[in-house]
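My questions all concern the structure below.
For this view, one protein chain was removed and the others were kept in their places.
In this document, chain identifiers A and B correspond to the written order of the chains, with residue numbering beginning at 1 in each.
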Amino acid sequence: MIYFIVRRFASAVLVLFAISVSVFLIFFATPGVDPAARIAGRSASAQVLAHVAREFGLNRPLPIRYWLMMEHLFIKQDLTSYVNIGVRVVPQITQAAPITLSLVIGAAVIWMIVGVLGGVVAAANQGKFIDPFIMFIGIAAVSVPAYWLGEVMNLLTQSKFHSSIFAWVPPPGYVSFTTSPSEWFLHLLFPWLTLAALYAGIYARVLRAELVNALNEDYVRTARAKGLSERRILFRHALRCSLISIVSLFGLDFGALIGGAALLTEVVFGLPGVGMLTYTSLQNLDLPVIMGCVMYGAFFVVLANAVVDVLYAYLDPRVRLA
Amino acid sequence: MRDLTVSFATRQGALRAVDGLSFDVGQKEIVGIVGESGSGKSVAIYSMLGLVREKNATITGSVLFEGREILGLSDKELQPIRGGSIGMIFQDPMTALTPVYTVGWQLVEQIRQHLHLPKAAARQRAIELLGQVGIPDPKSRVDRYPHEFSGGMRQRVVIAMALSCNPRLLIADEPTTALDVTTQAQILDLMLKLQDTYDSSIVIITHDMGVIAEMAHRVVVMYAGRPVEIARELDLVRHPRHPYTWGLLDAVPRLDAKHDRLRTIRGNAVSPLNLPPGCAFAPRCDYVMDQCAQRPPLQGDADHVDACWLSDAQRVTIRQRVEQPS
Partner (left out) sequence: MAAFGLLVVVVTACLLAPVYAHHIAHENPFTSNLNGTIRLGNKTVNVLQANTQGLGLGVTPIGPTWHFSTYFLGADSQGRDVFARLLYGGRTSLFIGFISAVICCVIASVLGLASGYFGGAVDWLISRIFDIVWAFPIYLLAISLSVVLLTSGLNIAFIHIQAGSLVLPILIIAAVFVPYVGRPIRGLVMSLKEREFIQAAIGAGASDFHILRKEILPNVMPSIIVFFPLMVAFNMLTESALSFLSIGVQPPAASWGTIINDGLDLLYTRPWVAMAPGIMIVITAGALNVLGDGFRDAFDPKAKLRGSI
């Protein structure tokens, strides 16, 4: 098991390296315009361009340029924006990260509960009304663009019914947990629900399919022949085996969301997380910030994948040997 | 078991997988059910314990276990019977165990379900059982996962599980089919030995006459969901009466073989969807007569019945011809 963990994290470092190289290539080696002009943003002076070219070694060979970029990002952490001159990128990201974490963790709790519940109830009631009903809601949830759902939520809570049933909903924005836990909760409630809807739909659908497969397996027949209760067969045997694939899905999604996939929800609800940071820098074409956000996001995705694989090995003893 | 019929509603019409199967199993008796793949042997046994889960299956007839009707009982009512008084061994040991739990966990789960022992005692019993079924070093193997066992060893685990609650009846569905020949012999020996220790009756399902000869006291031969011959093992092997049984027996390689080539039954098993109106075996039978268009009843003396229109005299002449080829 220890060997497995070490090996898994070693390969994560390799993937991270590969990703950093591809980020580097996308930003610095895509044919087209001068990368200095890209980094410096629109309407930069010749002086700034020259400064950028020197700082990132744009006239030096590619490997050295790669090294310089990594140095600015991770070692010196002095990458600065050229749109808001002098603002450092890394502290901006570390400030925004807790907000993204609050959003994603809360949503994850909701979607895991709702998704697993929906999948189990649908699979346990195959052929009855409730099964296609849950699956229909699942499809609807999967087909809704998350940012648009957020707008609908805003419209309902901030405009139409703001003076009546949703009077308790605070305006979009963020209040940190340390300032006021209850405000933190209220501000995040609808963003959580919005973000969770899509994933709850996916998880309910995937889990139902997995459970239906599992319930047809030989080991379920054995469990039944052992005289176990239907409930125990469903939860301890079928669900336990189906959870393996749900956990691996969860890791990928969770990593991707922390890494920036939650940006649409953040934008719609005005939450100043990493996604919002990416969005605003997109609006001003502030490349150093975008680059920083992408690297940060990739780091979380790769980390989450590694953690999931370790968890996977814990859940499925067959993987440990491989 | 009386007049068990299992039919499935399919798109091509009603499918009678099992049609009028009746037999008794006495105390400590071993009954073999033999027939080709798809002859309805497994379905018959599964439906007995409510293990046929398809919604479009209709099961009729009657199954008495220790004087109590168990057909049609709810899952809840069947729970103490399944795994408690009736143990089951399945065909494919590779997939019969839940992959994510240790074998010990799975044994303890069943023991505690039926015997209400404390955890430590149940674990002790699990280790004991694993030792009894011939698993070396049961103390450490008890904490291993199924994928760490070979096929034969897994089947031993399944047997240990089936026996764990001292069942009155053990049902074995092709317990050796998925195993290699030497392992097969070991598993059969083991089952015989354990049957002796545990005083249980056994119903063993197989397509292998060799297994029947080794194990069974009494034999039910099935074809296309219908019983075609029921007899004591010795009678059946020495004096088979139904042409299908002849075919099965002739298809077993023998040490004193008089023929160079193994005889086979011509043709393939019929699809239960389009059974001929009379005797189901008629299309493949070498001795088919006009009468075969009607379904023959099971008849004969109390210990040996079969379903065929051939007269005793005809059978004697046919068998003599076969036994002494020119």
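A few points about this structure:
Throughout what follows, contacts are C-beta pairs under 8 Å (C-beta built on N, C-alpha and C of every residue); 3 or more make two chains touch, one makes a residue touch a chain.
Worth saying up front: this structure is predicted, and the values here are computed from it rather than measured.
By the touch rule given at the top, the unshown chain touches A in the complete complex. For the options A:209, A:247 or A:307, the residue in contact with the chain missing from this view is A:209. Remark: the omitted chain is touched by one listed residue; of A:80, A:126 or A:158 this is A:158.
One of A:191, A:259 or A:273 touches the chain omitted from the figure, and that residue is A:259. Considering the whole complex, the residue from A:114, A:134 or A:302 that touches the absent chain is A:302. For chain A, the residues touching the absent chain in the complete assembly are 15, 18-19, 22-23, 26-27, 30-33, 38, 139-140, 142-149, 151-152, 154-155, 158-159, 198, 202, 206, 209, 249, 252-253, 255-256, 259-261, 263-264, 267, 278-279, 282-283, 285, 287, 290, 293-294, 297-298, 301-302, 305.
In this text, only the chains that are shown with their structure count from here on.
Work out the mean CA point of chain A and of chain B, and you get 53 Å between them. Chain A meets chain B in the complex at residues 127, 217-219, 221-230, 236-237, 240-241, 244, 315-318. Taken together, the chain B residues at the contact with chain A in this complex read 49, 51, 55, 75-76, 78-84, 87-88, 90, 92, 95-101, 109-110, 113-114, 145, 147, 158, 161.
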